[in-house]
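This report concerns only the one structure given below.
The complex appears here without one of its protein chains, the remainder shown in place.
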Amino acid sequence: MNKLQSVWINELSWDDVENYLKKENIVILPVGSTEEHGLAGPLGLDSYAAIALAEDVAKKSGILVAPPLWYGDSSHHLGFAGTMSLNTSTLMAVISDLCESLAKNGVKKILIINGHKSANLPAIISAVKNLHEYSLQNVFFAVAGPMKIAKGIASKIKDNIEHHVGELEVSHVWYKYPHLIKNEKLSKKGIDYERIFSQYSQYDLFGKSGDVIDIPWNSKEQKAFAPDGSFSDSSQSSPEKGKEYHEYMVNVLVNFISWLKTYKGPIGNS
Amino acid sequence: MNKLQSVWINELSWDDVENYLKKENIVILPVGSTEEHGLAGPLGLDSYAAIALAEDVAKKSGILVAPPLWYGDSSHHLGFAGTMSLNTSTLMAVISDLCESLAKNGVKKILIINGHKSANLPAIISAVKNLHEYSLQNVFFAVAGPMKIAKGIASKIKDNIEHHVGELEVSHVWYKYPHLIKNEKLSKKGIDYERIFSQYSQYDLFGKSGDVIDIPWNSKEQKAFAPDGSFSDSSQSSPEKGKEYHEYMVNVLVNFISWLKTYKGPIGNS
Amino acid sequence: MNKLQSVWINELSWDDVENYLKKENIVILPVGSTEEHGLAGPLGLDSYAAIALAEDVAKKSGILVAPPLWYGDSSHHLGFAGTMSLNTSTLMAVISDLCESLAKNGVKKILIINGHKSANLPAIISAVKNLHEYSLQNVFFAVAGPMKIAKGIASKIKDNIEHHVGELEVSHVWYKYPHLIKNEKLSKKGIDYERIFSQYSQYDLFGKSGDVIDIPWNSKEQKAFAPDGSFSDSSQSSPEKGKEYHEYMVNVLVNFISWLKTYKGPIGNS
Amino acid sequence: MNKLQSVWINELSWDDVENYLKKENIVILPVGSTEEHGLAGPLGLDSYAAIALAEDVAKKSGILVAPPLWYGDSSHHLGFAGTMSLNTSTLMAVISDLCESLAKNGVKKILIINGHKSANLPAIISAVKNLHEYSLQNVFFAVAGPMKIAKGIASKIKDNIEHHVGELEVSHVWYKYPHLIKNEKLSKKGIDYERIFSQYSQYDLFGKSGDVIDIPWNSKEQKAFAPDGSFSDSSQSSPEKGKEYHEYMVNVLVNFISWLKTYKGPIGNS
Amino acid sequence: MNKLQSVWINELSWDDVENYLKKENIVILPVGSTEEHGLAGPLGLDSYAAIALAEDVAKKSGILVAPPLWYGDSSHHLGFAGTMSLNTSTLMAVISDLCESLAKNGVKKILIINGHKSANLPAIISAVKNLHEYSLQNVFFAVAGPMKIAKGIASKIKDNIEHHVGELEVSHVWYKYPHLIKNEKLSKKGIDYERIFSQYSQYDLFGKSGDVIDIPWNSKEQKAFAPDGSFSDSSQSSPEKGKEYHEYMVNVLVNFISWLKTYKGPIGNS
Partner (left out) sequence: MNKLQSVWINELSWDDVENYLKKENIVILPVGSTEEHGLAGPLGLDSYAAIALAEDVAKKSGILVAPPLWYGDSSHHLGFAGTMSLNTSTLMAVISDLCESLAKNGVKKILIINGHKSANLPAIISAVKNLHEYSLQNVFFAVAGPMKIAKGIASKIKDNIEHHVGELEVSHVWYKYPHLIKNEKLSKKGIDYERIFSQYSQYDLFGKSGDVIDIPWNSKEQKAFAPDGSFSDSSQSSPEKGKEYHEYMVNVLVNFISWLKTYKGPIGNS
């Protein structure tokens, strides 16, 4: 690799970044998790998803990427060995500190790519909302992740209900990091959402949901209702599905960055 | 009103609550906001929504309601006079303290009714998730609000895109508190979401969304892109629409409480 | 009610408040509690006291009132069902956030009416002192409550020692919200302060105290020394006493607001 | 001094304290401040008051004293050089940590002697109330200070209104630490409380107060309304008055400790 | 790579970790930084150092490694683009949360490898000290990093004073990640420590220091006294020196882990 052309800030020297910021002002921050993903998926699955998206989008868009945050808000998975979770308030502080650092040296637009479905979102959304209101009013923030940017394609690819350790997130990592999926151990059935969480459960994170009432569960309960860690039937996962899913999301994000490059803030005045 | 039969904890004496808890263990906590709702809506609109739902559900289900929290996370509306916001961390602490108090005297199931579309959710969801993992493992929490429990009916009632100060939330308060809506000042058009927030905006909070990238805006920007405080065309609001919307949501919540009364935790073992 | 003339911010739209602030710059913030008040008083008694004072003073003075905070620092009452307490640090944060919000849109003088005798005061006083020193140096704060503004009349009205669930606070709510007092259950005797708290107890909160040493008690202890929740003989409470007490306090506060309207800060330079 | 007989924990070795705790379980914690006390008083005046009371009471009662905390909540005095203040939250944390430490090794009753009139009280009272409710339910706390324990004698000694840098607090330190008072610089007049703080000012901290509304002032304002730092006429201070004042307070505290030695908690069950 | 044999927790599934913990109870946590390392070194240099040590020690010792933390306490480097720093309190929280997570599933001994000379140490040491005293009394913690574990070899390898961007840390990364060093840009001289920090400067972090007084500098000052980000003459760096340095440290850590495997806590009772 030509060391001057890496998209990863960690591989560059400070003057490389300073030079980049003379021409461009966007940086991507990938946020993952280290939490159980069943018997077939690696503990770092969400991080790999964020890293893969960030890197490919960055290369296509000519944008830099900050080093990945391998840890997220995974307390509900702490019943399984290897899960390592940040408290919600800690994750908020981490996101806040990293964005403050980027802003201090001239980054004006920060795109956070969250690889961990919904559980990281309260912390990330809160952090950037408060930064944008109170300390970094002139920095633009955007938060994107598979759960929300693959809505347009998910139902066309997948064959099953997608929740934790679902067919799509497994396929995604299988495509990009094939040695990390133990495909012989993919789960063949999902949990019974309606019995566990009432009829008002958002059982398919990518599906057309009906009325939803949110019910948090804790790590002990999760171990009871999903003993092997998987919530979903992922048996029809494949690298091919992962490729289609990945490329669709990369495309969404590349389009977004094209828009963002031309955007002149503040929001509403562009 | 027969004072022994009030559903409001604030109107009862402690022994009334103690007696209630011998037979039942559910309490509803209504959470609102005090934030601008355009020229036609009162600053307390979200609180009135939460109060109206809580009270009617409580009466139908024979459940007690805690005093309302009139304040939420509304920092993005602080550009408008009368808006009073709690910081995200403060709201988390309030929710946490109130749930701890309820649990201390035997409440086992807490239903939070959030009247403030999405902005309160990161704080509320984080608070109850962490309580349930770390200090109140045996208390069941549920979080419900109009944005998620009226998905099954919204598109059948409303004629316009629903975002802040939308047709449905205005209709809701108009139906229950008619003197609080200045209907002659209802807004006739919405903001241009796509121009402001890119094509990846979730412009209709009740609609079938496509791919979404979250972009927080601050109070100064909001004042610029929505100078009168309204994001939505609410001109077709009516008390009749509000009645249909309200009754649908009351029905969802009454059904949910019926399920909840029979539920034996912990989650997944019922 | 003419909706333009409500004193409650929650009933007004943002432009109503903006117009008000062109002529006036005072807002009242009522702070109560949800805590046991014996077998005769409602859990919301302190909140009703704050609300009644705020509303009547506001109407007489032409001042706006923020929505009530129904929750205070009541941890020592947590032994009784229905009590819901904010931690001291949470209450400080709530007061601080709400005052910051008011100040952001031009409120220059904030009068907090505390309905909860002394237990809310450390948090409220600390919050406003620190705001006034560190972030809102140009906003004037005042804190008032029955315990301190009825000193001139209390001994002329009441016949008994006044402590928690005392004759005056019961009479106050009886006068304003008669359906909330179960007068047949009023307590006929007080606790033995000297035995419990030594000779240095401030047993009559409205009396001429001698030397005092402060001793905090916890919720378990309170349940033991005051099993029905009442500390005081409230048997001679009456709506008439409540009326005299209420009107005296309203008068004090109206006088104070008259002074405040003419006051030009900063303090000491007026 | 016989080193085994010092009342100061800092002068003893750990086994001395361990032996003491086999027979007795009370410790005194003196809390002062470092803040301006006019042109005549030393910055450490409040700390000296707390130290003098703690030491003399300890010697008479056979009780140990923890090392003094020289710093309190003095932010409103920060306009004057030499004032060093802890934030309210910091002071709460310090009190909390020190009491936790004492409790960990068997101290069961903690008497905090506050030398700093009212400004330290919100932090101290909050700290011990929360300790007693949440972590140290079986430890007894008491908080005493000149403003509240000299009510029975103050008006008999002093000739003037007593507020900051008042006749009694100056006399107190003059009696115990004569070299620290510059008596030629005592102030001859007090500030005009009513003009500055309205008719509802508690101008004499030891007097019979009427109706009071609390108004915090900040350090900039204080510098304006009391340019030399003194609020009170202290010109009639004397070591003789200080002696009478000191001995009265020592007596109150010795009496209290006698009661405390026989007290068997928890409160209300003794 | 055989996926079952990876030392990285992120590459394993939860049951792999659970099985590991049946036989072994040590985990390594590598902590780095993203901060400027002059014109020749990558921003991630400290992280690469921690990762390289962790991985090689883990492989030799048969121990698992948690995913790396790419961010440390680098506020003093924020004058240079690309530097991303966690606040001290945030880093403490991150370390604390990750160790709590590991402990929850049975890890009993945690070795933190810090790649960032001294600046991360206050946060890391404080975090583990407090965990070990207050919440994880039965978990053993150790903290190791190049600055302290290469004392026995440093002076034998290096030819120059070693401070920020020193000969040894550059050589280390050069050896392990050769494409990340721009050797043509290595600095040829160090800063003048004595002029900048007095004669009491610890100018050679690996040298025999004399009397030292610690003086923190901020990011603006650093930009002034070290305009290209380097403090040290690194011109004699080489992959060969890096190899010798790396292998020495790996050996120290492997020895330590051998001792640790036989260690039976608690400390002092082994």
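Letters A, B, C, D and E mark the chains in the order given here, with residues in each chain numbered from 1 onward.
FYI, contacts are C-beta pairs under 8 Å (C-beta built on N, C-alpha and C of every residue); 3 or more make two chains touch, one makes a residue touch a chain.
Quick caveat: nothing in here was measured; it's all calculated off a predicted structure.
Residue-wise, the contact with the chain that is not shown comes from D:E36, picked out of D:E36, D:D56, D:E169 or D:E244.
Touching the missing chain, out of D:V94, D:I125, D:L253 or D:I267, is residue D:V94. Listed by residue number, the positions of chain D touching the unshown chain are 1, 3, 8-18, 20-21, 34, 36-44, 47-48, 66-71, 78, 80-87, 89-90, 93-94, 97-98, 101-102, 104-106, 179-180, 182, 185, 229. Against the chain not displayed here, chain E makes contact via residues 75-76, 78, 87-89, 92, 121-123, 125-126, 128-130, 132-134, 137, 140-144, 148-152, 191, 195-200, 208-222, 224-226, 252, 255-256, 259-260, 263, 265-270.
The working rule: only the chains that are shown with their structure count from here on.
Chain centres here are Cα averages; for chain B and chain C they lie 28 Å apart.
Centre-to-centre separation of chain A and chain D, using mean CA positions: 55 Å. Looking at chain A, residues 78, 87, 89 sit in touch with two or more other chains.
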